[in-house]
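Here's the structure, in structure tokens; my notes come after.
Removed from the display is one protein chain of the complex; every other protein chain stays in position.
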């Protein structure tokens, strides 16, 4: 199997599993329990928090553990909205956010919040000017993702952070697709709230975190016990937290090397595909992108058919974000970039990872070329 | 170590870990991804759902996976409140709920909901008559726990279900402390919403579920992708879900046997402790209780000191619910049962489990007797 | 609450999500679609075009009729695997049938012949059926025109 869908999920690093096992086998105490056996679990998760804080460039008290990137996004967006309800009711986001942010904003609209969905240009980038124009006195949150999961296109997050800081507006960025991939500490993004998820960086599923800058007001969305500084109730997934921390620090270590390596692989692949297969267009090339992602539109064929064609060759790629494959609609991201529904429908996402080398990309290229040829020979358009 | 705090958490069953490992090592696909490799993960979690549904006595579509008992409680309580906001704003609960329900009700009060906290009698049981009297036309949810985590006292949940069904009011019960312990299918409780948690039944931390009777209206609290039938967004903790299902069915298998065994062990322990240590009172004995739990008040000593004294003997017990040990206040449960703050302060919870036998209970009894004697010799009261 | 036994308890739930729940027959028709291609204009007795690629699948279908039977059939299809496989199966079902028989082929027949298809792809099976009906209609119209133009 050649796995080229690392933006959907990644394999669990063996070293990370080794770190988790003792907490599944022996150290199963409840971190909140009042005896020494259980305190070992508590000490462990606080060490994990320190480890993450060190890699992210923040204080340990600024890291909250959650169960998914989605939960981190929900906590950031709902949590800010509810904490600042009395100050205002306006939220600024973009049209290309992951559904975890987008659908949360939509849910907040039913609660009386007003949401501005900023457009993007044809490269998939939001305009800082436009964003600035839409800020209002009642704006209580700006949430703009770092890298888009479908295209890999990066948003000008640092610039947005400078702007929101000046205006005193909390700024959240969904860094689920850049955490572990970018070669600098996450907190250098300058956002007040940063989401990231374990299973996207070779860590376990069911683990994620939210960075919360110390002065940022936030209401919890899960209430109950006093875990996670009162911001996220529920018995901690100790083994998962240990795995997340180890995975996060391993990714941080290799990020710089991987960044360069994947960029070369991807760029070479993109070049060759455009030569080899006519009627091909790479989406988002006009903008800075994370190096592991390429999103390609093919004339006259349907993305789902390409995905299945490749699957039958033992190659895993996707049409877009994994969690929306239940939906038959064309990608909201590509449509926001100005693609026609038909172009969007003819697109696939290939996302590289640690286990991707030249051989894998060469095989994928051949299989892709075959599949496209075959499908076009059937195609009525 | 003698572990007598199974209401706080339980060790992970080795057989359950074996079930989880393949999903950590090999089957790490994202269940929502559109290729056959990932579909194996999707098929696996649907099998897990079927397995749980079979043991619980419901349809697979009525089981939603979450990340903790706390999240299940939040989803049930907030989810119903938000779904039925237009129908009414009144919630009925009890004074002895777990903080996952209690603090969620308190949070809903700040959103304009009105909450009735029913008192309990000196045995810790809520009155059905009182409950019925407090139902109003605008009541949209009744939430009453099945067994209390501190005392093991059971509430008349089936009777409440009969009542709420007649009145057409959704009824949630927090069965975190009874799932896997009672020798009949969970859904026989008759509630519309039932919470349970993996780590309380020898399953992994970070896993839980909510039973939702098919016609029960519910708003999600985590929005995003379409996972879990749109009721709980976020990439699924596949290995955790597999573990939860296996742990749940293993507990169901052994529940009847364990119920009897633990009841005998506990009753014998309670008898002997009252003889051996004067100034001792068992809380909740006037009511039906789950058989693994005993809550004991000792005159003139402080619960935390007993817990530490026992810890130094290698015995793990607790003062109350694990997640509230951060709080210096006396147990809200015991105070609701009419104990004075001082009596409540002098109480500990001993909760038995699969690994508890006569030898463990005998050793614990001796250590407890020593500790109480020693502390009383220091005590100023 | 309904009684537990009244609830559906199946070991093979219907998945609404991923592509991969296509069965082997569907995969075969996707990989080796039958009757792909076009008929030359002079060989074509009826032609049907349904669907709009701007908002979903599209299918083109050609038939030639001999003795009131579908003698040759060919299709081209733009769309998802469901669309391709159901189109292929439809042509297989129609081939050799009398026109009257072919008219009675339903989307359910196509799905049944494939041994099932994921729920959210069921609508695809209508594409072929409609294309075939359009092609037959095209042929019938031409026939009646021919008859009218006959002396």
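Letters are used for the chains, namely A, B and C, taken in the order the chains are written, and counting of residues starts over at 1 for each.
The rule is short, and it goes like this: a contact is a pair of C-beta atoms (placed from the backbone, for glycine too) under 8 Å apart; a residue touches a chain by one contact, two chains touch by 3 or more.
All of these numbers come straight from a predicted model, not from anything done at the bench.
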Given B:13, B:150 or B:311, the one touching the chain that is not displayed: B:311
Selected from A:8, A:58, A:255 or A:315 as touching the chain missing from the view: A:58
Residue ranges of subunit B at the interface with the undisplayed chain: 300-302, 304-305, 307-308, 311-312, 325-326, 328, 340-342, 377-381
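As a convention for this text, only the chains that are shown with their structure count from here on.
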Between subunit C and subunit B, distance of the C-alpha-averaged centres to the nearest whole Å: 54
Centroid distance [mean C-alpha coordinates] between subunit B and subunit A, Å: 33
Whole-Å separation of chain centres (CA-atom averages), subunit A against subunit C: 40
Subunit B: positions in contact with at least two other chains: 32-36, 38, 226
Multi-chain contact residues (two or more partners), subunit C: 17-20
